[in-house]
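Apart from one protein chain that is not included, each protein chain of the complex appears where it belongs.
Chains here go by letter, A, B and C, matching the order in which they are written, and residues are numbered from 1 within each.
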Amino acid sequence: MGTLSSSLLSQLESQVIELPSWAFGNSGTRFKVFSTPGTPRTIQEKLADAAQVNKVTGLSPKVALHIPWDKVDDYDALRDTAAELGVTVGTVNSNTFQDDAYKFGSLTHIDAGIRQKAIDHHFECIDVMDATGSQDLKIWLADGTNYPGQGNLRGRQDRLADSLQKIYDRIGESQRMVLEYKFFEPAFYHTDVPDWGTSYAQVSALGDRALVCLDTGHHAPGTNIEFIVMQLLRLGKLGSFDFNSRFYADDDLIVGAADPFQLFRILFEVVRGGGYGPGSPVAFMLDQCHNVEDKIPGQIRSVLNVQEMTARALLVDTEALDAAQNAEDVLGANNILMDAFYTDVRPALAEWREGRGLPADPMKAYLASGYQKNIAETRVGGQQASWGA
Amino acid sequence: MGTLSSSLLSQLESQVIELPSWAFGNSGTRFKVFSTPGTPRTIQEKLADAAQVNKVTGLSPKVALHIPWDKVDDYDALRDTAAELGVTVGTVNSNTFQDDAYKFGSLTHIDAGIRQKAIDHHFECIDVMDATGSQDLKIWLADGTNYPGQGNLRGRQDRLADSLQKIYDRIGESQRMVLEYKFFEPAFYHTDVPDWGTSYAQVSALGDRALVCLDTGHHAPGTNIEFIVMQLLRLGKLGSFDFNSRFYADDDLIVGAADPFQLFRILFEVVRGGGYGPGSPVAFMLDQCHNVEDKIPGQIRSVLNVQEMTARALLVDTEALDAAQNAEDVLGANNILMDAFYTDVRPALAEWREGRGLPADPMKAYLASGYQKNIAETRVGGQQASWGA
Amino acid sequence: MGTLSSSLLSQLESQVIELPSWAFGNSGTRFKVFSTPGTPRTIQEKLADAAQVNKVTGLSPKVALHIPWDKVDDYDALRDTAAELGVTVGTVNSNTFQDDAYKFGSLTHIDAGIRQKAIDHHFECIDVMDATGSQDLKIWLADGTNYPGQGNLRGRQDRLADSLQKIYDRIGESQRMVLEYKFFEPAFYHTDVPDWGTSYAQVSALGDRALVCLDTGHHAPGTNIEFIVMQLLRLGKLGSFDFNSRFYADDDLIVGAADPFQLFRILFEVVRGGGYGPGSPVAFMLDQCHNVEDKIPGQIRSVLNVQEMTARALLVDTEALDAAQNAEDVLGANNILMDAFYTDVRPALAEWREGRGLPADPMKAYLASGYQKNIAETRVGGQQASWGA
Partner (left out) sequence: MGTLSSSLLSQLESQVIELPSWAFGNSGTRFKVFSTPGTPRTIQEKLADAAQVNKVTGLSPKVALHIPWDKVDDYDALRDTAAELGVTVGTVNSNTFQDDAYKFGSLTHIDAGIRQKAIDHHFECIDVMDATGSQDLKIWLADGTNYPGQGNLRGRQDRLADSLQKIYDRIGESQRMVLEYKFFEPAFYHTDVPDWGTSYAQVSALGDRALVCLDTGHHAPGTNIEFIVMQLLRLGKLGSFDFNSRFYADDDLIVGAADPFQLFRILFEVVRGGGYGPGSPVAFMLDQCHNVEDKIPGQIRSVLNVQEMTARALLVDTEALDAAQNAEDVLGANNILMDAFYTDVRPALAEWREGRGLPADPMKAYLASGYQKNIAETRVGGQQASWGA
């Protein structure tokens, strides 16, 4: 099929990119959250939107929940709703940054009562996992301080270890915990899990089912992210990705939008390190904000970017690459990588997509479907979902 | 008076550090805005809080307004309220980032109608200036784009020039316009006024009363800010400072909290370049967010930091410094600067403060005053001020 | 011709990318400069190598000189040698960073005698320009300090202005001066021309034939370089590019190697802003170091990268882009840009190249030519050229 072999295409068959429920709600900056017509008011409407992405791409049969934003009374009913829409519940994300109690920390808080409250919240998340069939509990910890001296860095780290142990002890045998790290924000002096080394040290102390979550927007300027991917795969501790892209800080832009070549390099290391394909322990997720662009199309663009770049990563002639590397042929080796990157895989993917009963151009198909117009007209009243609800 | 000569102290007599009204309201990140007891509900209450800072420090007789957050029906009454509190209205700040119309730009917007709306807003700000006696109009422009291709960079720049001209033409002979630049946020791909060069080029095209505002938190990592201070003073275009500090991005922490030595170097260049003292065109303002710390004490800490560091900057033996520089004595010259920085000016300033009828320890005096307890108890009901109100 | 129209290809006809003579010599880091067989010993051998790049690509008929590294006794003879090789002398680069006298500055030095020495060196460069037909004098100034207090920032800036004026007064009516800026290195506290704003302010004070040189590796992390390109073109002050790429600092890697999408965006703004094509004042130059890769192939790869990315920039459907931008269609506009970027222009360029009597695959042609083997065998003895000689 043109530039892509059938063997390569078969490796794309099973690709799953999990969508975050919150990407369909409104988001913004501390300055302003703009609202848009058609924005979902409930988790059910978020699932419906996510199903549209899957319908035209075939790539996103899973939707990650965020608790409490997506709390419902009846998770069986939610599971049924999802099933009807052709999706399932993916990772459950906890929230320890919006309750007034957490102003000075949650799992790291000096106060044992507040720590327990945060631990209990994770127990609740595990209950949601049990009820929905979700397998991964993701912890992104906003804990940190804004001023030198404000907190005891070491004490906080020790308390974090203790809290994580309590949560880890609760997850089931077939469930996993992934611990995300982040360079900064919302804390501006120190963050309690600021880098992969800290996340790695913490999860290593827990056990096999505790792993690291790598958010591609959570690093210091200039960080070689694919190196971290390689290292975590080598150490057996890469659990999942939060894909997005950034020019400056944690911009949460569409994955691949800021530096497509970086995304390519990351996916190349994923493939090379055994992080892709059936049996791989690595979950692919999006974590993005569509502040100014349309949300459903934004998600469609995102999963297609990941798919197209995965195809390019799979295109790399690794045999020739090994040979060039072993021969110390710097430009030759680099050229083999670049050749895959510069190959236009889009026509072959469009053709292949059609062969699987999917639209050749998913974006066009979605825009032509009338769905956007419909939700804009019918989702009237109520409270549009955003990070607060 | 100990480490500080009377001549040096006399130079501190007239120091004025303008307080931002919004520093007394709640602020936070896109993740959460924590509220606190006693937070003002109105501009009048903000002025009352600002007056407390001035009362114990003698440093902050001016308060900057933000329109529309601080809009009132009767500016004469507001002026009277301020006067009773011992403060006056300083810079008027416009807001072109919170109206739904500005989602894709304000002064740079492709739509002439929206541009005019933004221009009209500035006319309204000038009316407020006229009514309150404010002399400076400050424009911080949030305009920008999130994705490559989203906007025409050149067209936006040209429209900006046109909009600024219209605003500049409206300000009075004794009024000034200052144009702030910012590296990024809320836009994540390009910002229309991202650096001092752009602000300088834009204001130079307007006239003498258009100047640059330098926010100390609005630069790329590693930027030598004191160099920019020197250059803008040399070019006659430094109009004002927005003081704050940062470890990562635009963290808006207390000035001097993240890198006190950098604040020292900045103030040294201000003094050396003629930007300090009576007759200087440079306005000192704070622009900070007290997300987790108490707001009034946060402002007290801030103005004291600026005062103490100004004292250290004035302490530098410039004659000896010149000699060492001319002799290419690298370590000698550096040591002259460091000697001033490492001098503990706090005891002398406390003594001097007392001699002027101010508390030796302004923070202690404020905390002992009962003011905080009082506002926490009495400011009940209503809507606490934050960036949205 | 496949993906590229004949109209587009005709715009590529006249593209010239100037090669730096020093790229053919050895280079490295402060830790080590590795030598390689076949490295030129003289400027004549450098020209011969440069001619090879032009021979297989048709893109590089100009070679920039660096004085004193490329000084000869007889410039007429050098001009003849160049002509025989099918190349001409391009920009003349001055050097004010390797003489012991410049330890504490050159054009900014406190000592008038040393300043004059540096000015005289530029007069000598202008003489070389006159003798070789070069039209551009490029000044990259390494001047700066390593420690706060070491130098008087303002005094140095004023002396720089004075020195530049003296040099500018000497250049001929048909010659230009371009002033390069650089974020840091070799100075580690302050650099006297650290940003585009400073270069712009300095050249604006001189006259029409003084312009800014933008080196793509000389910015703070995260800087939006294409914005600066747009702004300098808008202000009529973009004189030339030093192309290279970077992951961290001034890495001087092959242009397009680190962030191909950034190179695309830069070239798109060049094209859109009138900086490309006959009559444009913008000179395209390379400034790179081939520390570990082969030098001639490194230059071939570089000019091809610029050509391919220029083709992609020319591919952008600007009419559709304008329409999408005006309609505030964020994803649509972005997609139009990305569509051009993701188009594989290499096959069409290969075909077009063959039609012009050039090898379809320049790299393969060079590697097959035996040139590399020949110079490795025959350039024996003598001193291999590097930055010192």
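Here is the rule we go by: a contact is a pair of C-beta atoms (placed from the backbone, for glycine too) under 8 Å apart; a residue touches a chain by one contact, two chains touch by 3 or more.
Bear in mind the structure is a predicted one, so any value in this text is a computation, not a measurement.
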Of the listed residues A:33, A:139 or A:230, which contacts the missing chain in the full complex? A:230
Who touches the missing chain here, A:150, A:165 or A:386? A:150
Touching the absent chain when the full complex is considered, from A:283, A:333 or A:367: A:333
Residues belonging to chain B that touch the chain removed from view: 221-222, 224, 247-248, 257, 259-262, 292-294, 297-298, 301, 308, 330-331, 334-335, 341-344, 346, 363
Those residues of chain A that touch the unshown chain are 103-104, 110, 145-154, 157-158, 183-184, 189-191, 194-198, 200-201, 219-224, 226-228, 230-231, 233-235, 261, 265, 269, 272-273, 321-322, 324-326, 328, 330-331, 333-338
Could I get the residues of chain C that touch the absent chain, sorted low to high? 27-35, 97-98, 100, 103-104, 142, 145-148, 150, 183-186, 188-189, 221, 246-249, 251, 253-254, 257-258, 291-293, 387
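We take it that only the chains that are shown with their structure count from here on.
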Mean-CA-position distance for chain C and chain B (Å): 40
Taking the mean of the C-alpha atoms as each chain's centre, how many Å separate chain A from chain B? 38
By residue number and range, which residues of chain A touch two or more other chains? 221, 247-248, 257, 292-293
